[in-house]
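Shown below is the structure under consideration.
For this depiction, one protein chain was excluded, whereas all remaining protein chains were kept in their positions.
A, B and C are the chain letters, set down in written order, and residue numbers restart from 1 in every chain.
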Amino acid sequence: MRYRRLPMSGPASTLLQRYRAVRAATEALAEPLSPEDQTPQSMPDASPVKWHRAHTTWFFETFVLEKALPGETGFDPAYRVLFNSYYNGVGEQFARPDRGLVTRPGIEEVAAYRAHVDERIERLLGDDALGADGLAIVELGLHHEQQHQELLLTDVKHLLARNPLHPVYRGRAEAARTHHSPQTWTAHLAGLREVGHAGKGFHFDNEAPRHPVHIAAFELADRPVTNGEWIEFMEDDGYRRAELWLSDGWADVQEHGWRTPLYWERIDGTWHQFTLAGLLPVDPSEPVTHISAYEADAYATWANARLPTEAEWETAAVSARPDGHFAENGAFHPVPLAAGEEGCVRLFGDVWEWTRSAYSPYPGFRPAAGALGEYNGKFMANQLVLRGGSCATPTGHVRPTYRNFFPAAARWQFSGVRLARDAG
Amino acid sequence: MRYRRLPMSGPASTLLQRYRAVRAATEALAEPLSPEDQTPQSMPDASPVKWHRAHTTWFFETFVLEKALPGETGFDPAYRVLFNSYYNGVGEQFARPDRGLVTRPGIEEVAAYRAHVDERIERLLGDDALGADGLAIVELGLHHEQQHQELLLTDVKHLLARNPLHPVYRGRAEAARTHHSPQTWTAHLAGLREVGHAGKGFHFDNEAPRHPVHIAAFELADRPVTNGEWIEFMEDDGYRRAELWLSDGWADVQEHGWRTPLYWERIDGTWHQFTLAGLLPVDPSEPVTHISAYEADAYATWANARLPTEAEWETAAVSARPDGHFAENGAFHPVPLAAGEEGCVRLFGDVWEWTRSAYSPYPGFRPAAGALGEYNGKFMANQLVLRGGSCATPTGHVRPTYRNFFPAAARWQFSGVRLARDAG
Amino acid sequence: MRYRRLPMSGPASTLLQRYRAVRAATEALAEPLSPEDQTPQSMPDASPVKWHRAHTTWFFETFVLEKALPGETGFDPAYRVLFNSYYNGVGEQFARPDRGLVTRPGIEEVAAYRAHVDERIERLLGDDALGADGLAIVELGLHHEQQHQELLLTDVKHLLARNPLHPVYRGRAEAARTHHSPQTWTAHLAGLREVGHAGKGFHFDNEAPRHPVHIAAFELADRPVTNGEWIEFMEDDGYRRAELWLSDGWADVQEHGWRTPLYWERIDGTWHQFTLAGLLPVDPSEPVTHISAYEADAYATWANARLPTEAEWETAAVSARPDGHFAENGAFHPVPLAAGEEGCVRLFGDVWEWTRSAYSPYPGFRPAAGALGEYNGKFMANQLVLRGGSCATPTGHVRPTYRNFFPAAARWQFSGVRLARDAG
Partner (left out) sequence: MRYRRLPMSGPASTLLQRYRAVRAATEALAEPLSPEDQTPQSMPDASPVKWHRAHTTWFFETFVLEKALPGETGFDPAYRVLFNSYYNGVGEQFARPDRGLVTRPGIEEVAAYRAHVDERIERLLGDDALGADGLAIVELGLHHEQQHQELLLTDVKHLLARNPLHPVYRGRAEAARTHHSPQTWTAHLAGLREVGHAGKGFHFDNEAPRHPVHIAAFELADRPVTNGEWIEFMEDDGYRRAELWLSDGWADVQEHGWRTPLYWERIDGTWHQFTLAGLLPVDPSEPVTHISAYEADAYATWANARLPTEAEWETAAVSARPDGHFAENGAFHPVPLAAGEEGCVRLFGDVWEWTRSAYSPYPGFRPAAGALGEYNGKFMANQLVLRGGSCATPTGHVRPTYRNFFPAAARWQFSGVRLARDAG
């Protein structure tokens, strides 16, 4: 497999080039996976790899081709229901927990479906036959597909992890052990800040409108929490002390028996974790990942700190350098912190950072009209915001204003934690 | 039963007088209920009436008497576990879903327990033998008990509603039909406001610290949504149109078959609702109640509006008059809106009003040290804030800064909805 | 409480006398229980005490009074649904798992209901106003009520056992420790036997018709397995060795964590069990009880034996003496085996004995017409037969042909085990 570096943000790129690049990137991610690997789903929250490949195609077919080529019937009319994820405005959806039971179309038929839609979209783009609305939806569809590239990776990781043989998605060279610096803090002053997306560039509807938020003085950790620090928390009985936990989190600890991050396992006295490169020893210098927001919050309480709000995070991020590691790195795993990294690092990439902010509408938020209005707005309940992207996020996909969101108990994403604390 | 008017806020009242009044009010609420009525629980979220009576007593015994009378053993050492609700700092708790299976102590033994603790607390208060900390905890205990007075009512209503014989907790005269005005709006300007409790009066830790919040211009409805308006929503297929609903809410609609507020039932073509006075016809002029936040949100979307944030609500509430109806009214049900009510009315009393604000810590929030720190802080996940108090809230218990909180799906509280919308 | 010895089988007794005696016995069993004790249910399989008192009354009202007094309306028309257990032929039933939520009627109203029906039945019996069919249903109703007397005891035991305070239903003097004999066997020859009820005396429909069964030569243990023997099984890892268990039983062991009979608990190194006289040390000489058929079967396998079939058991029982202990004993607990007991003892009383026989219809079985046909026949799936009665069965209620039945996983009845093995 070659996972190409995507020229997403270069000024010379055209939408057609980007379309080809993003679509090819999805196929490159699926390429190491057998038909068997691409078929089941390991939990209702996760989807089969071949479903991701088909659903992202369905998005273009439904929202672009149906309007642009009204005379044509689709590739297969049954797909309109079968690969609709959650758009009630489009119609019925096939039951989400049963996605892993749909063995046909198989991966070759899915590839044919992709080719069929690609040929038409590329022709429309090449002929400049789409109006501004159509072009905007193609652009949205590419960002949508990038989101599914990340989910494809996290979902197949969750599936492969259930296999007692510890299969390898893609091997990697062992990273050199590093000696990183202790955690330091950067102080931020109180005041009114503008938060949210304002410019003309692409952004999701949930990033707008830009609006003022008053922020109290705070300090933000210069790097994410590491595995080594997490082991200290574990060894200090962090998973057994109720007083550190939110009530719902403590209930989950009891019910699920959480004692480590997801995918950790102790073998002969050494902590290992299942990765997309197989079962590997835990590197203490890596940013910890696959933790729920509850675990992040309990850790922060234990460390006499707290999670940042999303406004605090964004305040820090507007001037940060994008020094973390994204999917193009090819490791699909956080990279260890090294000695030379100084100042506030890794805000972008490596691990999504949990905030304490509920995923709520910004003041004045309005979802788009029609089915595409279901993209983000209807999920604004019972979720927390994560920021910054991860080692499974395509380069160029995230922004300082980008809002990812998951329920506080979710652990199968590449989620991590950066501490914050009140100033003075 | 006589539910006495409580002189909670009069300047002449002493803590001892208030202790007696609040404790007596609990017993007055339980008085119409048989031993059988006071024993079961109808769902894990609800508790038996006699458990409420014992747990509020446990609170004083555990947090006041154990410190003030260190030589004494408790009334019954087993109660320390049996009536601990959720304080891990105190120790083990009896399993919450099994509270309805504990038939002994019976209600007479619970009454003896209350008398035992009352005698000691009243002596300590009379002798002025408690320091400032002890007095503060007694005060906290009284507010705690008032919260449980409301829960006692909502929990026993939920229990009685499961009985096909429609039992009456306490009858009431039928209210005269009223002709209320159409809904109007009050506009509020954008700007930085101070939110949260600041003064010296009693408040819960979650109401502090007072802090600036920037609010965009908005309009707030002058009264809560009524049953009559809700029926319009129902008749316009409000419960069947996915596009109106948050995703989690729509899932609940499907799973639970919601088609009306909780406790509604159609009999011979007329909507009825189960109340603490039995099964009665729905009055279109009453504020609608027993709705989840999901239903409130869907209604607001249908009405081209939205839920207010808690900061918006508080902004409006600081200058509002307390013209709603509280538990002392004795109806334990919202009172119909009448023609004469003008301006912004009923912010306090009648129904708790859902906000769209997640129940999160205010900037700089610190829970108290020790077990009492578990009172509020550990629930700051997966809940929404409600404001203003209800027909089951003791008079004087709520404030403009008071934050009640429940999960978005909760319906058994006296919860209602007041609309908001963006200005301009 | 005085639990009177019932003159059920004496030749001089009339049906009216027996009616009064059986009805009074139910009330005597309920008498030590408070209104609180009589209200909840601890699992869907169990019913509240006051429900048992009302349902047995409903039986007479529905099946006798409705026919005999057609002009009268019932005591309360709502009871026809509320206290119908499972008779679809009568109409709707209130949801079984919610029986513990019906706090009204309370126990005084239930007592009034009983008095109302008793007055009418006794008048009809006194006036000899019931035909043969009516008298047969009264007789059936009395046996039905005796079955519920046993359930009342096992259900309230299950409820009280959930209370961490270990409440006492009725105290008892501690039994002297006994020195019983080792287990011996009685051999039975092969041959064709007649099984099932034939005579004119009362029997349930499931005991007929009498029919020939061929039985191979077998041996039956002379007494039930004791607690002392059961502890040997436990100490030999009986609950941890999959090879001893039926597959469904092993699944239950895993799922529920069974390691002892129900109600056992180890305190300071000594086995205790919750009884209706409170928490008491386990007596090794008592017949073991509160075991599922799966445990009985695993024990038998461990002991190189097996469970008897019901035909084998009945073959042995026709000539056995009724030397066990029934409810009139007042202990509501199996009595320890004593040194003097020789030959095949305790087939009747003390503990119900699991057989390996599925509860199936006898050849030629026909349920009665109408709703009373639902009494037994519709449960002939997924249950095993138990034989012989227990310490909670009213004296005179059981017969050699009596077939009790419960699912193999049930543990809350006074169920025990007597071994059998193939001869030669």
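Here is the rule we use: a residue touches a chain if its C-beta (ideal position, glycine included) is under 8 Å from a C-beta of that chain, and two chains touch if they have at least 3 such contacts.
What you are looking at is a predicted structure, and each value in this text was computed from that prediction instead of being measured.
S.K.: Given that one chain is not shown, what are the shown chains it touches?
M.R.: A, C
S.K.: Sort through A:T26, A:T39, A:Q149 or A:T260 and give me the one touching the missing partner chain.
M.R.: Considering the complete complex, A:T39 is the one touching the chain left out.
S.K.: Which residue among C:A136, C:A187, C:A242 or C:A339 touches the omitted chain?
M.R.: C:A242
S.K.: When the complex is taken as a whole, what residues of subunit C touch the one chain not shown?
M.R.: These residues touch the chain not displayed: 86, 88-89, 192, 211-216, 242-243, 245-250, 293-294, 297, 306, 356-358, 360-361, 363-364, 374, 378-382, 408, 422.
S.K.: On subunit A, where is the contact patch with the chain that was removed from view?
M.R.: Counting over the whole complex, subunit A touches the hidden chain at residues 34-40, 42, 50, 78, 81-82, 94, 98, 100-107, 159-160, 162-165, 167.
Operating definition for what follows: only the chains that are shown with their structure count from here on.
S.K.: Going chain by chain, each one touching the next, work out the least steps from subunit A to subunit C.
M.R.: Between subunit A and subunit C, the shortest chain-hopping route counts 2.
S.K.: Report the chain whose mean Cα position is at the greatest distance from that of subunit A.
M.R.: Taking each chain's C-alpha mean as its centre, the farthest from subunit A is C.
S.K.: What chain lies closest to the overall centre, CA atoms only?
M.R.: B
S.K.: Starting from the mean Cα coordinates of subunit A and subunit C, work out the distance between those two points in Å.
M.R.: Result: the chain centres lie 59 Å from each other.
S.K.: Just the number, please: Cα centre separation of subunit B and subunit C in whole Å.
M.R.: Spacing between the chain centres: roughly 46 Å.
S.K.: Please work out the Cα centroid separation of subunit A and subunit B, and write it as a whole number of Å.
M.R.: Centres of subunit A and subunit B (C-alpha means) sit 38 Å apart.
S.K.: Could you say which residues in subunit C touch two or more other chains, in rising order?
M.R.: none
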